[in-house]
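As you look at this complex, bear in mind that one protein chain is not there, while each of the others sits in place.
Right after this comes subunit A.
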Amino acid sequence: MSFERTQEKLKILADAAKYDVSCSSSGSKRSNKTKGLGDATGMGICHSYTEDGRCVSLLKILLTNYCIFDCAYCVTRKSNDIKRAAFQVQEVVDLTINFYRRNYIEGLFLSSGIFKSADYTMERLVAVAKKLRLEENFNGYIHLKSIPGASDELMKEAGLYADRLSVNIEIPTKEGLKLLAPEKNREDFLKPMIKVKNEIIQYKSEKNIIKSTPKFAPAGQSTQMIIGASGETDQQIMWTSNYFYKKFNLKRVYYSGYIPISYDSRLPQIGTEVPMLRENRLYQTDWLMRFYGFDVNEILNNDHQNLDLDVDPKLGWALRNLDQFPVDINKADKRMLARVPGLGMKSVYKIIEARRFRRLNWEHIQRMGVALNRAKYFLICESRDFERRDLTGIQLKSLILQNTQSKYRNSLGPQLNLFT
């Protein structure tokens, strides 16, 4: 391996891959039974964190940043005047193995610009994964980016070696996609997703009958959407997500606040701030849908098309639904406890366990780690104190905001002042 050349390529191709936000390395079981290298146990590990605070768990690179497409939002677009490079298959294998042996990474996330054709590109991605599994006896995590337009046969082969496959939907709405990536169409994204979904179902059912059936993409599929590049509402974004979770059994949808990278007039100009707070609110909403039993309609609907920036979506929902509160901490079911602002699922678990022993009061739940500054207005417990009295939603919100330190406070500025 020529270190100097590899170093140059790695700089270019890691830099180009960093806008892919997926960092998951969990959800796959590949136990190391043959004294090989690596053992995916289902739990993800972040081996490091970038200075912007994102998890580094996989060697995330492009195979090449040559691309025949010209999507406005993409650094790798054909018309962008940047340095180009391409890894050889063996180079990627060597890097992955050597990084893994030093405990730098959980595995590989391999994506690519599209060169020559979709199939030609996909073939090479699959070749890397195949080499890692068959020649290197590697049991670490492999995430391959499916190339839109690749053939069903290649998608099927990819699933046999990769733990996770993803296709980036990129733009949340069909219209937005048409505007920013006129050469691509939504069907090209959906087709490989449908193929993979069906294969996963089929392999799973076969495995129930024949134990030796190989694994197919055991960590499932994910996708990502760019947020704030094409003027869509939060409702449109989350309804799209919901559709993917329900229809395609996706494991994760990632949201990526658009980072201006070009002077294209269709896009926010360079220097426009990255919508980090909005991105954060979308992730919170995603969590509420997947783990807290909320239906997407409860949080975003025609009357309420965008998330509040000044309060988290659960608190926002609670303030609009005060009739459902207060909740009795000693009696309420799990579903209702999970809806109390300030209660996370871990606190909910502790409360349900602990109240089998005695009735709980404020002190108990505070010591368990509940964020009382929010929760106290929505709960009653073994105590005569109850904080809400007859406050309206707006009064409550202002009370809570006064007592909350938000790292986004500065970026919110005037909005906050309305209530203080």
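In this text, contacts are C-beta pairs under 8 Å (C-beta built on N, C-alpha and C of every residue); 3 or more make two chains touch, one makes a residue touch a chain; residues count from 1.
FYI, contacts and distances are computed from a predicted model.
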| note | Should one name the undisplayed chain from "Molybdopterin synthase sulfur carrier subunit", "Metal ABC transporter permease", "Quinol oxidase subunit 3" or "DNA metabolism protein" using UniProt, the answer is "DNA metabolism protein"
| field | Identified contact with the non-displayed chain, of A:18, A:207 or A:290 | value | A:18
| note | Among A:114, A:332 or A:360, contact with the omitted chain is made only by A:360
| field | Touch criterion as defined above, residue of A:52, A:81, A:323 or A:385 at the omitted chain | value | A:52
| note | Missing-chain contacts on subunit A, rising order, are 3, 6-7, 10-11, 14-15, 17-19, 31-32, 35-39, 41, 45-56, 59-60, 95, 98-99, 101-104, 137, 257, 259, 274, 276, 350, 353-354, 356-358, 360, 364, 367-368, 407
